[in-house]
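The complex is shown incomplete by one protein chain, all other protein chains being positioned as in the whole.
For subunit A:
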């Protein structure tokens, strides 16, 4: 039985502007599909925030199909971390049906923590200016997607590392 893997990591800013989206094989070319998925997850963030006062760890947001499931994490500053997990894993992508029934929500905690640490590292770099990555006030929602994504190599490498190294129970 193949271990679940991370298919996609999204770091979304306060104004729902994408800061960084990283895809992992075999999904590396499915940018549009995953953008849609991440977008739909943002709505769930909104709904959950209205309903209850929530913890940072939102756990499972929704199970997209039998294969993909989205998990979310919301920092106090409203930066959203999203992880889409591929329950089949990469190794046995052909032999469908061998998926594990699910993963424990706690399994993703280390991954979210590692992502948050990477984001904090990014913010502490004096040459990183968060304002460059936020849509300017007064701009419409439509232009939010046009604002700049994070290009910092160390941050991108950290996100990549989390996505590649994570398996349930792994220490990151």
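Keep in mind that, in the parts below, a residue touches a chain if its C-beta (ideal position, glycine included) is under 8 Å from a C-beta of that chain, and two chains touch if they have at least 3 such contacts; residues count from 1.
One rule holds for everything that comes next: contacts and distances are computed from a predicted model.
Colleague: Under which of the names "Cytochrome b5-like heme/steroid binding domain-containing protein", "Catabolite repression protein creC", "General transcription and DNA repair factor IIH subunit TFB4" or "Trafficking protein particle complex subunit BET3" is the non-displayed chain listed in UniProt?
Modeller: Matching "Cytochrome b5-like heme/steroid binding domain-containing protein", "Catabolite repression protein creC", "General transcription and DNA repair factor IIH subunit TFB4" or "Trafficking protein particle complex subunit BET3" to the record, the invisible chain is "Trafficking protein particle complex subunit BET3".
Colleague: From the listed residues A:75, A:116 or A:152, report the one that touches the chain absent from this view.
Modeller: In the full complex, the listed residue that touches the missing chain is A:152.
Colleague: Just to verify: which one of A:39, A:56, A:121 or A:149 makes contact with the chain not shown?
Modeller: The one listed residue touching the chain not shown is A:121.
Colleague: Contacts of subunit A with the missing chain: which residues?
Modeller: Subunit A touches the chain not shown through residues 121, 124-129, 151-154.
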